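One protein chain omitted, others in place.
After this line comes subunit A, so read on.
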Amino acid sequence: MNELWPWMLLAGLGAFHGLNPAMGWLFAVALGVHRQSSAAVVKAVPAIALGHAVSIALVAGAVVAVGLFVDQGAVRTATGAGLVAWALWHHFFGHRHRVRIGMRTGLAGLVLWSFLMATAHGAGLMLLPALMPLCLAGSPLHDIGGDTTAAITIAAVGVHTVAMLAVTSLIALAVYRWVGLEILRSAWINMDLVWTLVLLGTGTILLIV
């Protein structure tokens, strides 16, 4: 079970990211209603998941690569500090990001938009506590060698992205087909606040424990 929980956490975080309207499903629904086409919804979701995956893969890859050479404790501290700093930045300035992608965008624009959103939200940073036991020094898997660490990182990004893709697709199609956009008024709880608290809490745990 000890080996399983990081994977479940990665999948759970994927579902959490997918649930957030600001991370993509809402954009897919909007393109659907603008173009009056459920195909537009279906096409948009993989592009959004791809942009998200690229963003988290870059962060995860960088930290895991550093972790191969640097002491695990130092990586934990740096990651913890990074998460707390990101949470604060997100809270005070997260609403300010420059809008670069509009409603007329194609799929490439969606990939870029999703990449920028995930990066600005610190989505990759959020995965690090789950990745560390899998990839960093001290992990039983680590002794097997660098190639395997890379494979595990890719698998981790894959698990997270598949979970995100599944949740995003399900919600996008459900809202487009049956639920309708009225739901935004009642069910769009402040995910940014939850997100900030998750970043802050995880960062603090990494720093203290």
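Structural remarks
The rule is short, and it goes like this: a contact is a pair of C-beta atoms (placed from the backbone, for glycine too) under 8 Å apart; a residue touches a chain by one contact, two chains touch by 3 or more; residues count from 1.
Going forward, contacts and distances are computed from a predicted model.
Hidden from the displayed complex is a chain whose UniProt protein name, among "Tryptophan synthase beta chain", "Methanethiol oxidase", "Homoserine O-succinyltransferase" or "ABC transporter permease", is "Methanethiol oxidase". Remark: the residues of subunit A touching the chain excluded from display are 21-22, 26-27, 29-30, 33-34, 95-105, 113, 181-182, 184-186, 188-190, 192-193.
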